[in-house]
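Of the protein chains in this complex, one is absent; all others appear in place.
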Amino acid sequence: MSAVIRFESYTWRYSRTKQPALDAIDLEIEEGAIVGIIGPNGSGKTTLAYSINGLIPRQEMGVRKGKVYVMGREVMAYTPAELCQRVGLVFSDPEAQFTAMTVEDEVVFGMENLGLPIEEIERRLAWVVPLTEIGPLMDKPPYEVSGGQKQRVALASVLAMRPPILVLDEPTTMLDPLGRRRVFQVLERLKREYQSTIIVIEHSLEHLIPLADHMVLLYYGKVLLADETEPFFERLAFLMEHDVFPPGVVEFFYHLKQAGEYPADAPLPLTVEDGTARLRELLGGKG
Amino acid sequence: MTAEEIWTIEEGEVRTPGIGHIVITALLIGIGAVVGAFGSFTLPLGFGVNFFWPAIAVQNVGGIWYGAWGIIAASLFPIISNGISGTPVYVSLAYIPANAFQSFMPAWGFRYFKADPRLKSARDWWVFLGTITVGNIFGAIWGPLVVLKGFGLLTAESVPLFVWGWFAGNEIAGIVFGVILLKALSGVVITTKTFVKRWWA
Partner (left out) sequence: MQKMHKTILGYVPEASPLYEVHPFVRLYFLMVVSIFPMIIGAPEWNLALILVVLVLMKYGRVSLSTLKLYVPISISMGMLILLSYTLLGGIHPEFHVVFRILGFPIYYERIEAAVEVYTRILPMIFVMVLFLSTSRERDVLVAMRWARVPFTMTYMTAMALRAVGMVIEDFSIVRQAEKARGFDPHGKSLGYKLRQFVMYIIPLMALSLRRSEEFTKAIVARGYSFTGLKNVKRPDYVLSKYPFRTRDAVLILIITGFLLGILYLRYGLGMLTLEGSVTQRWLRQWLLGGAA
């Protein structure tokens, strides 16, 4: 598979800071992959997201070095309108994205900007509304619905533009557990049914891990680790040294491994279901 | 940053009007409408006339920081705040020149005299006071004399009292809240991309 996003020695420093937010990073993301980007606050995750869809440097003041390629072309070679058709960005605060009076107007806004004919807008609405389960909300003001619903509306408004690449910047930060689960269910459906390239910046690893094919650890402007999900979490000590706190099940089995109670060469289970199955095997083996 | 530097477009610096300016105008309209509708400390006389109107500060600082965009917001937000309180639509529309000028004067003054929006020197203060006073004089004449008298709401004999009342109310509110906003927020605003050095960018 080809790299649909490529960072080449990319550095970005905001004009108000002395240290670069991203420091000479090299990173490739393959087409159709689901990539999770994790790291402590201030690591440059949002800067990375904005650099992909051109908000940096267009909407921010700073110094840019290196290149970012999206679908084979440098980001700055695209016009903003061209780029937004390729990269959709969902922000962490859904409230800050809503400027329309109804959910329907909000979802339609991006499609109108693209100049799509009314028939095509209706077709896409018929696709994205059931996908994100926002049908009952269409006539409501977007700012009057619940947190989880808001984020699904934000997601719908971006998905409606059918970008082949979707970037979600901490989409569940402001959500309760149920809201969080509903958002990830939509992403799972997207993965299953549409093979989109999805980049998710998240702190909530329980939901991210089952979804992601690859993980990237961004640590204060540098890519410290990038790998497929399973081998990524095998480096658990390294991750924890760099302020990543894995889901309880991963940490539990890691300690079991350290204590010799779990085979050293066996992969760490990444989900509760996996963990339950492995534990059954372990207990069954000793039985 | 000196006052001169604040208003000077450097060699190679490119500033163009953009979405950010549309957004800032809309938000200024929103905040002005709310402050205008709810911020009155005195018994409102009706038709958006208040003897103490804090929203004048939004008009003044909006013009200083955002030039023509602030002036547009200043002209439009009273239509919403007056409209919400039931003021007839044509009375609201007739106020536009007064509201626009009240914002235009400090916007022009700060740019022409290269005064510092952070009000660092005595000269900056004089520019601020002088320009908002001129703006308020025009507003106070336009409002009661042209609008209210024009709609027959005031007699010729009562106009002077309302002119003085409008002027004094706007002047005091403009000084108190304008100074506070300029001192508190100018330092941040002048570093943003949406800060307007000329009239549109």
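Going by the order they are written in, the chains are A and B; count residues from 1 in each one.
Throughout what follows, a residue touches a chain if its C-beta (ideal position, glycine included) is under 8 Å from a C-beta of that chain, and two chains touch if they have at least 3 such contacts.
Bear in mind the structure is a predicted one, so any value in this text is a computation, not a measurement.
Engineer: Among A:M101, A:A126, A:A237 or A:A277, which residue is in contact with the omitted chain in the full complex?
Structural biologist: A:M101
Engineer: Sort through B:A26, B:I96, B:L119 or B:A168 and give me the one touching the missing partner chain.
Structural biologist: B:A26
Engineer: Which one, B:A100, B:L154 or B:V196, makes contact with the chain that was left out?
Structural biologist: Answer from the full complex: B:L154 touches the omitted chain.
Engineer: List the residues of chain B that touch the chain left out of this view.
Structural biologist: 17-20, 22-31, 33-35, 38-39, 41, 43-47, 49, 54, 57-58, 76-77, 80, 83-91, 151-158, 161-162, 176-177, 180-181, 184-185, 188-189, 192, 194
Engineer: In terms of residues, what is the contact footprint of the unshown chain on chain A?
Structural biologist: With respect to the unshown chain, the touching residues of chain A are 50, 53, 55, 58-59, 80-81, 84-85, 88-89, 91, 93, 96-102, 104-105, 108-118, 121-122, 141, 143, 157-158, 161.
Keep in mind that, in the parts below, only the chains that are shown with their structure count from here on.
Engineer: Touching residues of chain B toward chain A in the complex: what are they?
Structural biologist: So the residues of chain B touching chain A come out as 20, 191, 193.
Engineer: For the complex, give me every residue of chain A touching chain B.
Structural biologist: The touching residues are 16, 59, 61.
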